[in-house]
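A single protein chain has been omitted; all remaining protein chains appear in their positions.
Labels A, B and C are assigned to the chains in the order they are written; within every chain, residues are numbered from 1.
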Amino acid sequence: MKDSPLYKLASRAHKSQDTVIDVRGHRIGGDEIFMIAGPCAVESEEQIHQIAERISNLGIPFLRGGAHKPRTSPYNFQGLQEKGLELLRDVSNKYNLGIITEVMDLSLLDQVYPHTDILQIGSRNMKNYHFLKELGKTDKPILLKRGMDATIEEWLLAAEYILLGGNEEVILCERGIRTFDTSNRNTLDLAGLALAKELSHLPIISDPSQATGDRKLIEAASMASLAAGADGLMIEVHNNPEVALSDGPQSLFLNQLDEMLPSFERIATAVNKTCSWNKEPEVIKV
Amino acid sequence: MKDSPLYKLASRAHKSQDTVIDVRGHRIGGDEIFMIAGPCAVESEEQIHQIAERISNLGIPFLRGGAHKPRTSPYNFQGLQEKGLELLRDVSNKYNLGIITEVMDLSLLDQVYPHTDILQIGSRNMKNYHFLKELGKTDKPILLKRGMDATIEEWLLAAEYILLGGNEEVILCERGIRTFDTSNRNTLDLAGLALAKELSHLPIISDPSQATGDRKLIEAASMASLAAGADGLMIEVHNNPEVALSDGPQSLFLNQLDEMLPSFERIATAVNKTCSWNKEPEVIKV
Amino acid sequence: MKDSPLYKLASRAHKSQDTVIDVRGHRIGGDEIFMIAGPCAVESEEQIHQIAERISNLGIPFLRGGAHKPRTSPYNFQGLQEKGLELLRDVSNKYNLGIITEVMDLSLLDQVYPHTDILQIGSRNMKNYHFLKELGKTDKPILLKRGMDATIEEWLLAAEYILLGGNEEVILCERGIRTFDTSNRNTLDLAGLALAKELSHLPIISDPSQATGDRKLIEAASMASLAAGADGLMIEVHNNPEVALSDGPQSLFLNQLDEMLPSFERIATAVNKTCSWNKEPEVIKV
Partner (left out) sequence: MKDSPLYKLASRAHKSQDTVIDVRGHRIGGDEIFMIAGPCAVESEEQIHQIAERISNLGIPFLRGGAHKPRTSPYNFQGLQEKGLELLRDVSNKYNLGIITEVMDLSLLDQVYPHTDILQIGSRNMKNYHFLKELGKTDKPILLKRGMDATIEEWLLAAEYILLGGNEEVILCERGIRTFDTSNRNTLDLAGLALAKELSHLPIISDPSQATGDRKLIEAASMASLAAGADGLMIEVHNNPEVALSDGPQSLFLNQLDEMLPSFERIATAVNKTCSWNKEPEVIKV
């Protein structure tokens, strides 16, 4: 793989310097650590406002929240759909937060596009090449989660599909792979993240919440991610994790996130980076 | 999992008897062994006619062939698209063959639908729940390939999404899972197939070509599949595997398929089933 | 791997014809299907006599039973040790059964050797190369279980260690590998078994009990194994599985084994082999 990668545009051979993507005045890649926080799913007006307010107070620039949720069982909560997207826009405006949310299917792109700053491609779609091609034609940054069964090369080839469409703003996201060990929800592959950084100029963030499935491990997994070279973190927090409609066990309580930021800042210092949440964001409406 | 499965409609508790699906006078499930053969991708008029003619002469009722191909690299052959679908229709008419081909994205459904008897959902789409829901509203049988990273329960839950949409004609297809051992392309999970038969009434076929990636192993893997309880086989054959645009190493030469059928028939006898390729199909135009 | 295997003595290039091992007048490899049955562990005199009697009555030539048991937890039953070995010798004599039991450590070889016809190397020892070398100096047939994390090549290289020591009577045993899917205890790799048969002349048997962990799947997994080319089966049976000290859920009730033999015989016919349990064994004392 390392001798003659199948990807070209995504490779360091094509572009040796780190790609830095600017969204709402925040830089993803380079020497700044980006931060996204928020619930797995938008559940209600009250829930998303409580969470958004706290995130905003911490100076975290981006809010995550699913409106269309891919769920293993059809009998589980599937997301608030369009209503969820509207709530995201509301809190974006009120609290001056950037928004990232998933596009679950090409047919939902028109619905999602106006309400988000970053288009998220979920793990389950990482190998949907028609979808990737079409999203390559859009003009918003794309967060491409690694598939649970994707090698590093396959992940970079998925990015290549998007880059070939003309969209150069691809952010990779490591979120754990599927292995025999189910002690954690997935196996966070940080040496894989380091390898991907070596091979590609694209920024890579880490999602310790999906990877571990366990809020007790978020701090350590986040610190390890940053030390491995991650350009940012996407962390699930909830105003009431114990009654969350999805992913409660892996969601931080709101106050836990506050307490962890200093740890992340110490690692940032150790790797000579600054933190996006210490920087005053520009006021931009979506 | 076994005590209280999350799926309902797909379970034996819901329907204890095997589901038997009739397509063009051939039964999938029950005591008949179904057979699909054909190339990975439709490559040219000459190629698909040569293959279709041979398959038809063997009495094999269904032809497979990809028109839209999901490929790991964007630089590889992506399929003939609409032209490929037209060629499938042509050979279906000329050689009286049923057609199965993949719908790679919801946006391609209208294009694919008229040219195929069975709609194939690829491994990479097994967890695309929006897509599954929408395909559940169609009125043609659906072949649901197991995801490379899907547990048996997740596979049956994916079927549940389709069944809930109203389409009861779901055929499962085991095609190998992804494991540490790359000696074979994937790891054919036949005890998993047997477990799925135990848990669900839906018919299950096996794809030894995708699983092994090696034509030398197709005969043994096919025989094992049938002995494990598979309701049929989907096997890749090519008129010229050595120059195939995709999956050449796992494609049988045309004459190899001829030679294997007696082996499959002996296993069929051992499991008290009959073979669809020994039965004269009805003449039906798509 | 296929072009220039690292193993030599184990390869078809070294010896194209199937190795056939004769133990107590039964042939392992070639056109005869070998059969081993018995409990996971020897638990008591009553238990092993009841099981041995039934196995003997069915004409099954070999009894399995662990005296030293590798257990994941130190708080679980560890086997009857020397007492278990003596019980195995007793029933071997009384019921004219061959014995196979595991050597857990080199330091236990002298204790185990006199009581067994075949020395079993467990999955957990497949990569203990010092142990393999030493067992290569013994003069009894060796059953080499595949490691749960071993590729086909690594398995054949483990055999090579034994063969290099001078012991040419190596029987491979596929018993499932470890994968993300824990629906079954392990993932039975029958295409891997077929590949190993292709690459090596050594006989290979299948252990559907360890692989599936579920007695409901033993019949299908056994039939599939034989259809894939397995030279025999090793199946766990117990006189009272519900109170077994280990592996109860995967152990057949004694009468279940009786009922399955005709299925195995039908597959044997389909693959042009005979069954060792239909052949009157020679009377040999250990």
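The working rule: contacts are C-beta pairs under 8 Å (C-beta built on N, C-alpha and C of every residue); 3 or more make two chains touch, one makes a residue touch a chain.
No experiment lies behind these values; they were computed from the predicted model shown.
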Given A:Ile171, A:Ile205 or A:Met223, the one touching the chain that is not displayed: A:Met223
Options A:Asp18, A:Asp214 or A:Asp258, residue touching the unrepresented chain: A:Asp214
Residue of A:Phe77, A:Phe180 or A:Phe253 touching the missing chain in the full complex: A:Phe180
Residue of C:Pro74, C:Pro114 or C:Pro262 touching the missing chain in the full complex: C:Pro74
Missing-partner contacts on chain C, residue numbers: 6-8, 68, 70-75, 78, 104-108, 124-125, 127-131, 133-134, 147-149, 154, 157, 160-161, 164, 178
Contact footprint on chain A, counting only the chain that is left out: 1, 149-153, 176-184, 187-192, 194-195, 197-198, 208, 211-212, 214, 216-217, 220-221, 223-229, 263, 266-267, 269-271
Touch list for chain B against the chain that is not drawn: 178-180, 182
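Keep this in mind: only the chains that are shown with their structure count from here on.
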Central chain (by mean CA position): B
Separation of chain B from chain C, taking each centre as the mean of its C-alpha atoms, in whole Å: 34
Centre-to-centre distance between chain C and chain A (centres being mean Cα positions), rounded to whole Å: 48
Set of chain B residues in contact with two or more other chains: 149, 178
